[in-house]
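Below is the structure I would like to discuss, written out as structure tokens.
Here the complex is missing one protein chain, while the rest keep their positions.
Which chain is which? They are A, B and C, in the order written, and residues in each are numbered from 1.
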Amino acid sequence: MSYSGLLLQLFQDALVVLIAPLLLGWVNQCRAWLQNRSGAGVLQPYRNLVKLFHKDAVLANNASPLFRFTPYILFSGMWLAAALVPVIATDLPLSPAVDVIALVGIFALARVFISLAAMDIGTAFGTLGARREMLVGFLAEPALLMVFFTASAISQSTSLVTIVETLAHRQFVLYPSLAFAAVAFVMVMLAENARIPVDNPATHLELTMIHEAMILEYSARHLALVEWASAIKLLAYITIGIALFAPWGIAEASNLEALPLALAALFLKLAVAGASLALLETLSAKLRIFRVPEYLGTAFLLAVLAMLVHFLLGA
Amino acid sequence: MSAILPLDLVSAVVVIWLALAVLGLVAQASPRFVTNFIFPLGACASLVLLAAAFSALGGTPDIAVLPLGLPDLPFHLRLDALSAFFLLLLGAASFGISLYSAGYFRTMDKGTLGLLCFEYHLFLASMVLVMLADDAYMFMVAWETMAISSYFLVTTDHKIPEIRSAGFIYLLVAHVGAIAILMCFGVLQGGHGDYTFATMRNAHLTEFWASITFFLALFGFGAKAGMLPLHVWLPEAHPAAPSPVSAMMSGIMLKTAIYGILRVSFDLLDMQLWWWGVLTMSLGLLTALYGVLFAAVQTDMKRLLAYSSIENIGIILVGIGLTLVFHAFHKDALAALAITATLYHALNHAFMKGLLFLGTGSVLHATGERNLGKLGGLIHSMPKLALLVLVGALALAGLPPLNGFVSEWLLLQAFLLSPGLPLPYLNMLVPVAAAALVLAAALAGYVMVKFYGVIFLGQPREKRIEKAHDIGIWEQLGLGWLALGCLLLGIFPVFVIFNIDHVTRTLVGQTLGSTPAQTGWLLLTPIHPERASYSPLILFAIVVIGVLFTIFVVKKFYHGRLRRGPAWDCGFPEQTARMQDTAEGFGQPIRQIFKQFFGVIREVPSPFDKKPHYHGETRDLLWDWGYLPIARLAETLSRLAGKLQHGRIPIYLLYSFVTLLALLVFVR
Amino acid sequence: MEILLILGIPLLGGLLLALFGCRKWAPELNAAMSFGTFLASLWLTARIIAHGPITAYQEQFFIDPFNVFLVTITAFVALTTALFSSPYMHNEAAHGKLSPNRLRLYHSMYQMFTFTMLLALTTNNMGILWVAMEAATLTTVLLVSLYRTPASLEAAWKYFILCGVGIAQALFGTILLYFAAEKVLGAGGNALLWTHLDAVKTQLEPTVLSLAFVFLLVGYGTKTGLAPLHNWLPDAHAEGPTPISAVLSGLLLNVALYAVVRSKVLVDGALGTHFAGNLMMGFGLLSLVVAAFSLSRQKDIKRLFAYSSIEHMGIITFAFGMGGSVATFAALLHMTMHSLTKSAIFFAVGHAAQKSGTQMMESIRGLIKTNPTIGWGLALGTLAILGMPPFGVFASEFMIITTAMHEHAWATPFILIALGVAFAAIFSKVQTMVFGETELPRLPHPPALVPVFAHLALVLLLGLYIPPYLANWYRQAAALIG
Partner (left out) sequence: MAFSQQLINLFAALLLLIAFAMLSQRRILSLINLFAMQGLMLTTSTAIVAWSSHQHHLYYSAALTLIIKVIALPWLLHRLIRKLNVKWDVEPMINIPSTMLIGLALVVFSFNLALPISQLAGTITRSTLGIAMASVLLSFMMMITRRKAVPQVIGFLAMENGLFFAATSSTYGMPMVVELGIALDVLVGSFIFGIFFFQIRETFDSLDTRHMEKLKED
């Protein structure tokens, strides 16, 4: 482990926490534009967080310690996940500790905790949200893993760094398997981050909501942490997508000169990804909750197909 | 006098347990003595067993012969790495369970307690003997003693007809399985009544007979393990038994079946065919999916856990199947990886399922309620239990950094590395299998959220549950031990695998590619650091640091003002705790999606009912498709056999006459 | 001398009890006589083990390890059954079910039955063997109809006719045997002596012997309860007094099978093929399967265990049929275990039925609660008979099934199914009797449970440890049978 690596790791840790709300703001802004609204500006998520942190927390009478503890777990879990994805450089000292499977595990851990917290108060919304979240989770999680497996099969490794290194430095070859995987990944990402067509982050309509239903009882700093964690999660997913499907421009190991360029590439890619996400969301309609399993099932099948295609075509 | 061998220690533990069993029967007049003395002493014996097994892991096999058993076939004992590993599992899990039992059985009435103590320790001793047996006869004796003693444990509360029928089904399946195992040994034996495993190891069978042996073993041991379609006894028997017994059956006894499969297929048989592996893997996958789906729709907490045990056995079987495939193609490094994952998962499951079953025991004890629809909010009245069970639930859900994740991670690694098998179809099958496995694992998370959330979170659905008392010191010790195990097994996998390697070496002739000496104790790298690595300790540390850091920052920079208020009532003020979402509701999406797999019986009230009544039941379709037709067939046949006993002398004479004539014709 | 005692004591007992059998102390006298017989049999056994086979009284009696082992079991089970029968009969008399005259008949015939069994075992003459078997039928017919109820009369009549006809076939078989032997050994008394026959068995005419074996098998097989000749057995077991069910199952079936096995040895020698073995295997399997499937529809507890006896006789016959040292050893062991276990079960069943006043299983409930010893005796006995280790029945089933798997794998699916079905049928019924709730009163006379647990303890012991001298004894017997 080199000092530069350590430095890089710390830098990325700080970076992901700080730019996550920005990304969210950007997506929202793009969406507003696409919907012919002027939008609240890309910095609105920061303002929200500041506002929430200043409020007094209100806790339900029968909230247990688990309820209060969960936002912290959620936040640090997501932070860890985002910090592990090689976004600007592949020389991350922490990355051997967690490979793609463990990454999925961390997401699952966060999901289980937020669901449990949602059930803690015992209101109708909380449990309903938890149930739906777990429903989405148990279908999305395998799909995500299969996407990862396809990439792993190509690179013969489950380590994210190795995957990225392999994919970033290959010749530009069209992998049909990766194409399938990419579609599946996007579908999973939409579901996992509570975006349209699975969930709508902007409404509190009881018939459809998932994520918002779970965090209904949170307020003030707890809510701030949860929201922030969601933003980091979105960032993490998008960076994973970038790492898997568009890793070009990433900095090589201990190559500090390449860093500015990599950073620029990252921001560019994030901007494009955020805009496309907004576009995607605007173009599609919210699904009925009973259609969600079909949607996710499709994603899962696509991911499995990706893997099969890989074995069939050897690519 | 040479040093004390591990085998001597293990045998001493058996003797102690048997003595305690008898002591419990003798001392049944004094329940306090039984709970405060015998059970803790039994737990101490478990610790000795743990230590002995641990020291035996790396050593050469110890052999002993007891002057008991059949003539020409005294009881042969052998303690090798495989048995040591399972003994370790037994010792570790039973230590916690016995400690817990010391507290749990306090309230039991006198006569029952003495008997229970007897059966409990006999059960433990017989399981040790199963692992030690080195000849078929002793194995079977120990095996069936285990079945009988556990049967009587299951039927402790025999006044309830359901419990009786649960016990009956259990023993029936166990017995049929045992006959199959017996037949399997029949093929393996050398003829002339030589039933020692040593002879069987040297026997050479043709492919056909080896396959027969394997199937018989898979059938026989699968019946005990709860493999599909022989799983039906499991969700009946586990809930029926007192919770420590359920914990022991699920945590330890099922593993004896795994031990048996491993012993026969890797030790006694001298060949492994790849399609055995495919078969085992397919059955394992079916079992896992089936188990987890049914777990998701259960409303009885112990049944839920029982189905979850089925799922985990499925995962273990997948591991065994994969090992067989690899081993058959001489990919020993991969086989080592798969078998390591399998053994690891078996060990993990003993801890997690033991913990959870004991947890349900405490819930049952405190509330008298098993139905998830009536529990809730126990985290307030039983905070200690809630914390300990949370560990178990997270572990069983397969979440990092706990132990369940490690073994699933290893197994997935094995799947990912499988390409390169010489058969293309197999290569295609593997990703599909991996997908199914991942699906099962993800569903396990669903199940655990339901399990934990409905029991411990929310508001108590019944008034009396609010006054539930928390667990006592014995229970805390027992549960704490198991929870600690879940955590330690989760964050020190390298150490665990280092020890499992001894077993791996004896089974598949190779160990994992890297040793701790090469990569350090921190990083788990099954093949090569480039390919995959995982360090739960670092992960755990980062999460803990992250949490602490966040808390610190939040505390530091922002005020901590907090006030309590009622939860939002959705604008409907007459809400009661009974209106919370139920366990059945939680399982509803699963039932909806996989409705073909369930036999759902529902009575839904119409909007105009004066006294609305809702009843929902999810049936195991295998009962209707598999078992009931068999039962009906047996019934028909027995009616035919009954026709023979017609009651009329001339008819009877005619049988005799016809038999005679037929034989005379035959002789001609 | 010992033989004289072994046969003399029960004969004397039969005569004495015919005179005094109605007295109050008759059951005790009965037990004392049986005890004397048992001691004599032990004496004989000790001598055989020490000196090997003997013949006595102009070769009319012949004792080798095979039959001495059966003599010991017979004497032992007769003793324990006598012990059990004493409180049982007191209870029956107290309930007014039996008059003093009937008791006299019972006790006298009990001793006579023991006498005929022992005569059948010790005689060297195949003809006398037949005579003793027929006499055994005659004595037990009277015992089966002891209660003089319509059902018991019917059972006894069926028993009488079916076994009478069956045993007549055995006589024809014996005649054919004599017919074949006479040409080698010459006419006269020696041609039916088993020792002589055994010496010349290879010279006997194979065609005649195979024909003879068919008749002998059908004849003695009827008494053994082999399907489809078994129809008398459940009726006779269910309707007679329970001690008689115990000895019928525990002793009579064994002795009948002994006769079949003796014949098989000769036929095997003469034919040099596996003809007799094949027949026995076929009958054994058929009995096993038929009995197993008959079990599940039973309502009467004694009928249930009667079918279980057929099942076990099937297993033993199958094992003898397989032949070879291991299977024969196992068959002998199974005979022992079955005798001990089944009689123990009948003892427990007798008390349970007496207690509830009915043999209908649906009326017997919660034994463990009202009378734990009976309940546990029945539960453990049932588990033992179902072949659960560590009880000894398992030891023999273990050897039989593994050997069958090795040598006649085609038969094992039948065994698997039959044992599974039998287990389901018996255990489901016994479980509900042993467990559950009940409000039954206690018995006027305390039951004799020593026999039950003595038998079960023996069975348990033999499942875990067979003493070397016992093993040797079995091995010698197995070697004789081949």
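Assorted remarks:
Keep in mind that, in the parts below, contacts are C-beta pairs under 8 Å (C-beta built on N, C-alpha and C of every residue); 3 or more make two chains touch, one makes a residue touch a chain.
Remember, predicted model here, so these are calculated numbers, not experimental data.
Among the displayed chains, contact with the absent chain in the complete complex occurs for B, C.
Only one residue from C:M33, C:I63, C:L103 or C:I128 touches the chain missing from this view: C:I128. Among C:L39, C:V208, C:A409 or C:A454, only C:V208 touches the chain that is left out of the view. Interface note: of C:I3, C:L121, C:A156 or C:L197, the residue touching the hidden chain in the full complex is C:A156. By the touch criterion stated above, the residues of subunit B touching the omitted chain are 641-650, 653-654, 657, 660-661, 664, 668. Residues 60, 125, 127-128, 130-131, 134-135, 138, 141-142, 145, 148, 150-151, 153-158, 160-161, 164-165, 168, 171-172, 174-176, 178-179, 182-183, 187-189, 191-192, 205, 207-208, 211, 234-235, 238-239, 294, 297 of subunit C touch the missing chain (whole complex, contact as defined above).
In this section, only the chains that are shown with their structure count from here on.
In terms of inter-chain touching, the protein chains here are arranged end to end in an open line. Taking the mean of each chain's C-alpha atoms, the chain closest to the overall C-alpha centroid is B. The count of contacting C-beta pairs peaks for the chain pair A-B.
Averaged Cα coordinates give subunit B a centre that lies 43 Å from the centre of subunit C. Centre-to-centre separation between subunit A and subunit B, using Cα means, comes to 35 Å. Taking each chain's centre as the average of its CA atoms, subunit A and subunit C sit 78 Å apart. For subunit A, no residue reaches two or more other chains under the stated contact definition. Of all residues in subunit C, none touches two or more other chains.
Put simply, subunit B touches subunit A in their complex at residues 376-377, 379-380, 383, 386, 390, 394, 397-400, 405, 409, 412-413, 416, 419, 427-428, 431-432, 434-435, 438-439, 441-443, 445-446, 448-450, 452-454, 457-459, 523, 529-535, 538-539, 542-543, 545-547, 549-551, 554, 557-559, 561-570, 575, 577, 579-581, 585-586, 588-590, 592-593. For subunit A in complex with subunit B, the touching residues are 53-54, 56-66, 72-73, 75-77, 79-80, 94, 96-99, 101-102, 105-106, 108-109, 111-112, 115-116, 119-125, 127-128, 130-132, 134-135, 137-139, 141-142, 145-146, 149, 152-153, 156-159, 162, 206, 216-217, 221, 225, 290, 293, 300, 303-304, 307-308, 311-312.
By the touch criterion stated above, subunit B contacts subunit C in their complex at residues 67-72, 136-137, 140-141, 143-145, 147-148, 155, 158-159, 161, 164, 167-168, 171-172, 175-176, 179-180, 182-183, 185-187, 189, 191-193, 195, 212, 634-635, 637-642, 644-646, 649, 652-653, 655-656, 659-660, 663-664, 666-667.
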